[in-house]
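Here's the structure we're looking at; comments come further down.
Let's turn to subunit A:
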Amino acid sequence: MSVSFPEKDRKLVEEMIRHYPHKKSAIGDVLYLAQKHFGYITPEVELYVASLLDLPASYVHQVVTFYSMYLKKPVGKYLIMLCDNVSCLLCGAEDLLGRIKEKLGIEVGETTQEGKFTLWTVECLGACEQAPVMMINDKLYGNLTPDKLDRLLDSLE
Partner candidate 1 sequence: MGNITVKKIDTSRPMTFLERIYIWEILRGLWITNRHFVVNMFFHILNLFGIKTKRKGAVTIQYPEEHRGWHRRLRTRHYLARREDDSPRCVGCMMCETVCPANCIYIVAHDHPDPNVEKQADKFTIDMGKCVYCGFCVEVCPEDAIRMDSGHLEICSYTREDMIYHIDRLLEQHHDPSDYKNHEEWMEEYP
Partner candidate 2 sequence: MSGKEKKTVKTVIDGKEYAFPQGTTILEAAKSVGIEIPHFCYHPGLSIAGACRMCLVEIEKMPKLQISCHMTVDDGMVIHTNNERVKKARKAMLEFHLVNHPLDCPVCDQGGECNLQIYYMMHGNYISRLRENKVKKTKKAFQIGPHVMLDQERCVLCSRCVRFCQEISKSNELGIFQRGDREEIDVFPDMQLNSPYSANVVDICPVGALLDKDFRFKTRAWYLESADSICPRCSRGCNIEIHYNLNRPWKNEGRRLARLKPRCNLEVNDWWVCDEGRYSFKFIDDDNRIEGPLVRTDGKARNTGFKEALELAAESLRNSAASTDVEIAVLVSPRAANEELYLLKHVFSEQLPGTRLVFSSATPFEPTEDDILRKKDKNSNTRGAELMGLTPDSAQVWSLSELKDAVLAGEIGALYICYHDITGLPEEFSAGWAEALERIPLVVYQGTNTCPTSEKAQIIFPAAAFAEREGTVTNFEGRVQIQQKVFEPLSEALPGWQIIQSLGVALGGSYEYESAEEVFADLAKNEPAFAGLSYEKIGSGGFVAKDAKA
Partner candidate 3 sequence: MLGELILKTIIIVVVVNTVLAFGGFLTWVERKQSAVMQDRIGANRASILGLRLWGLFHILSDGIKMFAKEEFIPRTDHRKLFLVAPFIAWFFALMGFAVIPFSNTLHVAGYELSLQIANPQIGILFAFAMMGMTIYGLVLGGWASNNNYALLGAMRGAAQMISYEIALAAAVVGPLIVYHTLNMQEIVLWQAKLWGGWLPLWGIVVQPLAFFLFITAGAAGTKRVPFDLPEGESEIIGFNLEYSSMRFGAFMFTDFVEKILVSCLAVTVFLGGWQVPFLTENGFVFRGETLLALSPLVIWLIQPAAFFLKVCVVIYVLMLVRWTLPRFRYDQLMHLGWKIMLPLAFANIVITGFVLLVLKA
């Protein structure tokens, strides 16, 4: 197998498996770990995960393709997830989206040339009280305005 976890992560996987009554229940955690480690989940990674959890590869693939937050393709250093659901839309998400596109020169789903930013639009992020919101990697930013957005993007290295 071409991909494998280092020793440290393998210990972590065993730890995860111990948390659940069934081995296969750990699949979510293990996949997330794999994504962290490999950047995104390729079929090789799925096969590796399957071998760790004694699962059929197709089962792992089902899980991976079901959840949108498992990345199937490489993304930039910063993954911008802009909410375009109703509340955010009403509060100006469209303007924000236009501003990002203009600033970074990419369309939704694309990554900038140097591989720094990837732009996604997502459904509700569960923070409508701060609309419009977006997430960059794991961090949520609310009450955005185009100026605030500019500053935020500029501040990211």
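Rule of thumb we're sticking to: a residue touches a chain if its C-beta (ideal position, glycine included) is under 8 Å from a C-beta of that chain, and two chains touch if they have at least 3 such contacts; residues count from 1.
How were these candidates chosen? In short, all candidates are chains of the complex that A comes from, given by their letters.
Only a predicted model underlies this, so the values are computations on that prediction, with no experimental measurement involved.
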From 1, 2 or 3, the one in contact with subunit A within this complex: 2
Subunit A - residues contacting candidate 2, complex: 43, 46, 56-59, 61-62, 65-66
